[in-house]
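Here's the structure we're looking at; comments come further down.
One protein chain is absent from this view; the other protein chains keep their places.
Up next is subunit A:
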Amino acid sequence: MSSATKASRIGEELWKTRVDKVNAELVTLTYGTIVAQLCQDYDGNYHEVNKQLEKMGYNIGMRLIEDFLAKSNVGRCANFRETADMISKVGFRIFLNIAPTVTNWTSDNNQFSLIFDENPLADFVELPDDGRAQDELWFSNILCGVLRGALEMVQMQIEAHFVSDVLRGDDTTEMRVSLVRYIEDEMPPDEE
């Protein structure tokens, strides 16, 4: 059984049995108000909004990994490819009930893409028609931060960013994830 299929089964099983649920729209709308508030506070400076969302995600990720490990009880991944499957099939399944497709690996196996067919965070969303938001705002940027924060806690320094988003008029929503390095045992960095 490939690691992807195995992860997929773990994820589905966990979603069914171990995850407390709430109405999806409550989550969607709450996230929407967060982004809307940031857009307002930063006066439409979408670059800053992206940055803040990433930071929020980072804070979430650092705590979310514990919940992930406690629920999933999975061990260390053998390589980054396995990590990718874990993120997509178990992580995203547990927290957002989706499993974005893992694809577009580089030959050194250090970079991949997550393609989101579904994105509950972006339901009901239309970006402001101000001629800038569709070029500058990454609405779901919090997810990049979540991955960075969560993986850092399990000794992987990664970089994640969106390269396309259906909200911007692209045909797919794609996030690019790159492994920067495995972190050797050292003191954890300060909270951001």
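Details
The criterion applied here is as follows: contacts are C-beta pairs under 8 Å (C-beta built on N, C-alpha and C of every residue); 3 or more make two chains touch, one makes a residue touch a chain; residues count from 1.
By our rule, contacts and distances are computed from a predicted model.
UniProt records the chain missing from this view under the protein name "Trafficking protein particle complex subunit", selected from "Ribosomal RNA-processing protein 43", "Gpi16 subunit GPI transamidase component", "Actin-related protein 6" or "Trafficking protein particle complex subunit".
Note that of A:L64, A:I87 or A:C144, the residue touching the chain absent from this view is A:L64. Within the set A:V19, A:V163 or A:V180, the residue that contacts the chain not displayed is A:V19. Interface with the hidden chain, as seen from subunit A, comprises residues 19-37, 39-41, 44, 52, 56, 59-60, 63-64, 67, 94-97, 120, 123-131, 133-134, 137, 139, 166-172.
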